[in-house]
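Left out: one protein chain. Kept in place: all the others.
Labels run A, B and C following the written order; every chain starts at residue 1.
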Amino acid sequence: MEFSLYGLSDIVLSLKVTALANFFALLIVLSTLTVLFIAPNYRLKRSFYLLFTLLVASLFLIVYAHDYLLFFIGWEVMSISTYFLLSFTLSKEALHKYILFAMASALSLFVAILLLYSTQHSFLYEDAKQSYLAMSDGVQQLFTLFMLIAIFIKLGTIGFHYWLVDAYEESHNLFTPFLSAMLSKMGLYALILFVANITQATYVLAVMGLLTTIIATFKAIEQESIKRLLAYSSIAQLGYIVTVLSVADGMGGALYHALIHTLVKLLLFINIAGVIYVTQKEKLSDLGGLIYKLPQSFVFLLIGIIVLAGMPPLGGFASKFMIYTALLDAKYLLLLAGVMFSSASAFIYVYKLIYGIYLGHPTHKNLEEVKEVPWTFLAPQYLLASLLVIIGTFPGLVIPYINRILGELNLTLLSFETIQTLITSYAQYNGFVVMGAFGGIFVLVLMMFMLLRSKAKKPKNRFDIAYCAEEPNEATHLHYGYSMGQELKRVGLIHLIAKNSSKYFYDFLAKQMQYFSEVVRKIYSGNLLLNFNIAVLFLIILLLWSLK
Amino acid sequence: MFEFLNQPEVIKTIVTLGAMSLFFVGLFGLLTRKHIVKVFISIAIMESAIFLLFIGLSFNREKVAPIIDATQTQVATMNDPIPQAMILTAIVIGMAVLALGVSFAIEYYKLTGKTEIDTMNEMRF
Amino acid sequence: MILFDLLFMLLVAYITGFLYYGLYRNITARFQRRLGPPVWQSFLDSIKFFSKEESISHGWMFYLGPVIMMSGAIMTLFFIPLFHTGESFKGLSSYGNLFLVLYLLVLGALGNALAVGASGNPFGVMGVTRGLSRLFALELPFYISVIALISVSGSADIVCIAASQTEWNAFAYPLLFIAALFSFVGMMGQAPFDVVGAPVEVYSGPASEFSGKFLALLMSQSAIFTFAKLVLMVHLFLGGASGFVELLAKSFGLFLFVIAFGAMYGRFKTPQSIDFLLKVPTSIAIVGLILATWS
Partner (left out) sequence: MSSTLFIALPLLFGFATPLLSRLGKNALAYTSVLMQLSLLGLALSLLLAHSSTTVELISIAAPLGISFVLSTASLLMVLLFTLLMTLFSLYYLFQRRANAYANESKFFTLLNMLLAASIGLVLSSDIFNIYVFFEIAGISAYILSAYSKTALALESGLKYLLTGAVASIFLLFAIVLIYLHVGSLNLAVIAEQFQLLPYNVKLLISLLLLIGFGFKVEVFPLNFWVTDVYQGSTSLVNALFSGIVVKAYLFVFFHILYLFLPQGEFTLFLLYLGGVSMLVAEVAGLRQTNLKRLFAYSSLGQVALIFVAFAMQNIQAVQAAFFIVIAHSLAKFMLFLALASLEKTEQNMHIDRLKQIDSPFLMVMMFLAMLSLLGIPLFVGFVGKFLLLKSLAVEGMLTLLVMVVVASFIEAIYYFKLMGYMLHKGTRSEKVEVSLGEKMIFVSLGLSLLLLGVFPMSIAGFLQNAAEVLLDQTAYITLLVGG
């Protein structure tokens, strides 16, 4: 559908239903529904729902827009409505940080699309490639720079993630799943459009993606707040996608991982929203041992972290496998090693997450009265977890849909035989067999082990644990391992990552800016003598300049 | 002995030079004086310079006053009336502005006791 | 037919694993000028432990942890073929690939970590942290080597990689082999990267909570897992195997090397070992990768 705007015939706008758009629209619908499902647990103002509706509408606009102007409009409306949604809970500083980055992102995008427009006088996606090619080299680089800044800020790519972690941590528990699952995906959508329609900024994406995965993973390991940990994990997961988009045939893996990441982040954030709802605690140090109070939640979190870590047999492995083989195909071997390395490092933080919340011994006695989370929290988790299991068992299930998108973007299709298998040029993987084998072996071993079972009692005293021959008491901190990963800082290379932060850079920037402003505003002192003198000086300079 | 002064070119040069020097005197005052009344005086001087310049350059001794009556009907031999009309208007406006300014200055002085414009900084930043 | 295959593989792994473990204890004893226990002592121990009862329960996750570990070990075994030639004893390897195996290798660690976490033992968690921290450093050089091999052989299928070697990969790409060996020593839990299970340093490390039949299950798991990892290395670097004799010879040789290596060196602290692994073997592996894939 095409139409023009502003009564000006030279601005042609277009909305179009494409397979790619449908893919993301599906994710939007899924996220919205699951998030709304847990909404009745919270008392929210009507304005919250109003803004949320606006946000979802803007997401649909972004997705179904077929030209960069409508896309930009959606992008800005998304940023602003998110701003007001975040304003319900965020502290002033975090909110300000968010909006500054969002505005920087929006304005860079604005400049980029205007540069695109300047050559072919069209905003349409079809003409984007032409417009790009018609630019001079310098403008091309400028365009790429602005476009990527816009995208990277939304994605929270390392160096541009300063706003993201605070925003995730302090946002409403209802809204965090949506932030992580959906809003960062819009950055991804922009990146996919950029890569597919305009140019593949290979080296930038490869380097930024790899740095993002590795640094964010180690940052996540350091965190002691659940939501901060998951925020860094989100950054790292999107880093994989950025990395894989740097290679020619990476689109399939990227879309696959986008799907999996949306599902798993919804699952995880809803899960911890439930935990926070029943315990009112957000720090790993305050939680612990909830496995026996919230057994169902535990299982869902377990599924979530297995997917997040990319372990077989669940869906996470399928998407990781696609990413690895795509990188292998392009012969980006060291890049692949780096990605696998950060994927292995992710085990620490996923373990830290599940340990900190559900395992170990709680230090606080009041966690003993906690009950399982309300069914409104559990129902969406059932849905998401079963989707993940199904995708793990039938990893080929989504391939036809991804192929439809790839076909539309004129990219090489993924090979597809049955829904049980994933086939790449290097190897194949049968999810059904793996799942079956694992399930079978697990059940068999368990049954044999059960046969040998003997009656064992749970210790009645919560202090009845091995503790260096000492008797712990109420004052003892029983939840020992919640800060695991700190000792990694003793390793030189990792210390380097932990010590340095983009915070210093941005603080420096802000300080310089304020200093500069302080200097500049001195001239607005209202001193008329100064003003008249400058005016005359100005006149003389202009005279000399024109008479030269 | 000052006959040459009657030549229109000479008169115009003198008027121009005089008006410009007056203008620069005013400008100098505007840029260097701090006392509010002196600033107003400087402004008045600059204005007068422009009035002088305009009248001096547009007035032609050869021509007569632009009054149409029984004897005078030739427009071509009359002086242009517009400059005079303009300058009269401008003088009125200038006076009004100056008077207003002085009244502000007096009120301000009554309230704060300040007369120098560089000390008028109640609302710095 | 395939069930029979799998059962046979399991049996072979179980027996060979315990045999190797017995030999390991003997050989280490000789290094330390002791006599050491009889070869089948560990096997007999495990049978005995299975009949022990425990009186304190740490909850169901603690119960499931060893089961997950065992399943992980068996899965690993099943997705690695015993021989790269012939039709039989391929296990499930045609349904999986090397990436899958790499992940299955750490599945056991996850089960262990969950169970130990559920136990609430503070020192257990310390061991888990050490293990997980060491894990990624261990994996990195190994991953690089494996990626290089996949790239040169053009397939991520273990059978294909084993079959594609005209001369052993260990000799064709010595740097990759050396780098992978470092990791392998760590994966086998040998010094100098053995701080996780370190019996002296953490007096009641992860293993101490697993007494009785848990310990028995873990011993069996360890036996199977050891064998599976040896087979993997044989296929990747030592030209694969086409018969039992070849397989046993190659894997035992490798095993001997690892034991000797472990017996010779002291123990690294966790940060030390990570630091070392991230610097030396990784650099070797990167150079090896570049040399292997330069053309």
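The rule is simple: contacts are C-beta pairs under 8 Å (C-beta built on N, C-alpha and C of every residue); 3 or more make two chains touch, one makes a residue touch a chain.
This structure is a prediction, so every number in the text was calculated from the model and none was measured.
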{"item": "Neighbouring displayed chains - absent chain, whole complex", "value": "A, B"}
{"item": "Listed residues A:33, A:450, A:496 or A:534, member touching the removed chain", "value": "A:534"}
{"item": "Residue in contact with the excluded chain [from A:15, A:44 or A:114]", "value": "A:114"}
{"item": "Sites on chain B contacted by the missing partner chain, in the whole complex", "value": "30, 36, 39, 43, 46-47, 50, 53-54, 57-58, 80, 82-83, 86, 89-90, 93-94, 96-98, 100-101, 104-105, 107-108, 111-112, 117, 120, 122-123, 125"}
{"item": "On chain A, residues whose C-beta touches the chain left out of the figure", "value": "5-8, 69, 72-73, 76-77, 80, 83-84, 87, 92, 95-96, 99-100, 103-104, 107, 110-111, 114-115, 117-118, 121, 139, 142, 513-514, 516-518, 520-521, 523-528, 530-532, 534-535, 538-539, 542-543, 546-547"}
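Just so we're on the same page, only the chains that are shown with their structure count from here on.
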{"item": "Arrangement of touching chains [line / ring / star / complete / other]", "value": "line"}
{"item": "Rounded Å distance, chain A centre to chain C centre (Cα mean)", "value": "34"}
{"item": "Centroid spacing, where centroids are CA-atom means, of chain B and chain C in whole angstrom", "value": "101"}
{"item": "Touching two or more other chains - residues of chain B", "value": "none"}
{"item": "Contact set on chain C toward chain A in their complex", "value": "50-51, 53-59, 61, 63-64, 66-68, 70-71, 74-75, 78-79, 92, 95-100, 102-104, 106-107, 109-110, 113-114, 117-118, 120-123, 125-126, 128-129, 132-133, 135-136, 139-140, 143-144, 147-148, 150-151, 154-157, 204, 208-209, 213, 217, 270-271, 274-275, 278, 286, 289, 293"}
{"item": "Complex interface listing, chain A residues touching chain C", "value": "289, 291-292, 298, 302, 306, 309-312, 317, 320-321, 324-325, 328, 331, 333-334, 336-337, 340-341, 344-345, 347-348, 351, 354-355, 359-361, 426-430, 433-434, 437-438, 441-442, 445-446, 449, 452, 454-459, 465-468, 478, 480-481, 484-485, 487-488, 490-494"}
{"item": "Sites on chain A touched by chain B in the complex", "value": "521, 524-529, 532-533, 536"}
